[in-house]
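Only one protein chain is missing from this complex, and each of the others stays in its spot.
So, subunit A:
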Amino acid sequence: MAASKFPSFPLSRRQVLKGGAALGLGSAALGLTPAWANPWGQSNVYPQGIVTGPEIALDIRRRTLPIAGRNARPICINGTSPGPLIRLQEGQDAVLRVTNLLDEPTSVHWHGLILPAGEDGAPGISFAGIAPGETFTYRFPVRQHGTYWYHSHSGLQEQLGHVGPIVIDAAEREPFRYDREHVLLLTDWTFEDPARVMRNLKTGEGYYNYQERTIADFLADVRENGFKETAQMRAMWAQMRMSSRDIADVTGSTYTYLLNGHAPGENWTALFKAGERIRLRVINGSAMSYFDVRIPGLKMTVVAADGQPVQPVPVDEFRIAVAETYDVLVTPEADTAYTLFAEAMDRSGYARGTLAPRLGMQAEIPERRRIADRGMEAMGAHGGMDHASMAGMDDSGMAGMDHSNMAGMDHSTMAGMDHSTMAGMDHASMSAMDHSSMQGMDHSSMGAMDHSNMSNKDHSDHSGMLPAGAAQPGSQYDQAGIGIVPGERRVLLYSDLKSFAPWPDRRAPERELELHLTGNMERYMWSFDGKKFSEVSGPIHFRKDERLRLILVNDTMMEHPIHLHGMWMELENGAGELIPRKHTINVKPGERVSALITADAEGSWAFHCHLLYHMDAGMFRVVKVS
């Protein structure tokens, strides 16, 4: 057999005809949805309904469309929201002409694409934006492949549906094969004006949080943990003027979660034939919402993260942070329907569709899980914590710690670590500790750590840097995050992500740059190192071609998806030379993470939290490479 360069997906003539018939039916049923969201998806022998490179024209305008059965006025790209699938080929020179038919400036940012700064589409950073009536032509060489997305980088336009998927076909064979593919684009839609959402958040951070704890929850905790511990825990949260149920800022109380533009009740359906291997390209194009994605009854094999191939990981569920993408393979053997279930991280709602052999089928919708309470791990980074109250800490609060991993620790030290003695710990020396680092400590490397040094040393005192690819103390890559019960099912972890081969630049970092993710929850101020974008004097400087380690320390009690434009971040998840590279890194509360960056992209680039209202509130910096 001759080695073919591309995997081929032969479909018989009959299959193609059948597919065509179903397509006709499907597009009639789907009405105004983008053509790429057709129920038969795409395969190499049957491409249609997309805008294909290298030359693409897009127009941006506001249109009245039904969303979840109500009249809405989203921002549409070529007439639909979400916009058309942009399909490019690795090696092409893409030319994208974007015409602004809005009455305000707009922009399109190609999220995750490596391109010249002037083509990146962040207004005020790398270009002027696109004025009303103007056409801007983006031109760039396509130097990568995989699943990405595009969205407005102007104001809060992204919340109005100004988003769409990008698929770049590979020049070389990809490390997996499949018969059919579907794009699953998750978004969060609100019928409120985004500016009003922002005002509401500034009025009260808990504005959309209808899941605050009640007296019933209190009594339940008393039953479980006793009155004293419960009361102490509650007092602690009250003292911090925070709620342990701040899982998301904006919730299902205003959001309708959409899958390919469709509300859960509309049951968007992706079709397959039993036995086919299907590639699902999952994109979180939400403004504010993290999702936990699963397909009850099917194992999903994760084969790419943020567009980049990773060694395959079979999982039952994965959490997708805002702006991340994951590609998974599924092989439904049975001629039956499966629910595509994307549950919002705060459990206030879900996006849903169906994977089925025929239209009109559906499977059971899983019950939503209860909202989680943030445990002690979320408080880890808060220096102002009352240490005395730590004595009352109960085990449930310590959920973030995995005791089984502690085997490598010096047992003589451990013996002294029972909870009763914690009260007697020397608080003076503890306060000198970086609590955020203590939290998710990498237990595997702990064995080698000298505990006597740990108690009173700041990490910056450590002579020398960690080797490239090593996980920072304080990272929690082996935890799926809030609201996921460990062991319940196999959930993707950042520590699972491994590339196939080392990335081209294998230099060790020359320097470390540490940034803290900071916020004032009550006033809805979000920032880096305590300074809003409007308060900083200049950009963060990367020396051209330097290799640096970016360390991100989350001092807040929320997850932040941190996105760097123009350059990959190689996530130091402990995989050594095989660390994965990402465009967006989720940083959990109290966590300390790091990434290696090769500063090879000259120019000014946006660097920000991809929660839209956090970015707008000031969690944004410019990185200048020169």
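Here is the rule we use: contacts are C-beta pairs under 8 Å (C-beta built on N, C-alpha and C of every residue); 3 or more make two chains touch, one makes a residue touch a chain; residues count from 1.
Operating definition for what follows: contacts and distances are computed from a predicted model.
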TODO: Mind telling me which option in "Carbohydrate ABC transporter permease", "NADH-quinone oxidoreductase subunit NuoF", "Blue (type 1) copper domain-containing protein" or "Simple sugar transport system ATP-binding protein" is what UniProt lists for the chain we can't see?
DONE: "Blue (type 1) copper domain-containing protein"
- [ ] Write down which of A:Gly79, A:Gly204, A:Pro467 or A:Pro486 is the residue touching the left-out chain.
- [x] A:Pro486
Task: Sole contact to the chain not displayed, among A:Tyr477, A:Phe533 or A:Tyr613 - done: A:Tyr477
Task: Touch with the omitted chain, as defined above, among A:Thr301, A:Gln362 or A:Asn520 - done: A:Thr301
Open item on the list: Touching the hidden chain in the complete assembly: which of A:Tyr210, A:Phe227 or A:Phe500 does that?
Closed with: A:Phe500
- [ ] Touching the hidden chain in the full complex, which residues of subunit A are there? Just list them.
- [x] 1, 3, 7, 173, 175-178, 277, 299, 301-303, 311-314, 329, 331, 402, 404-405, 444, 477-479, 486, 490, 493, 495-496, 500-501, 574
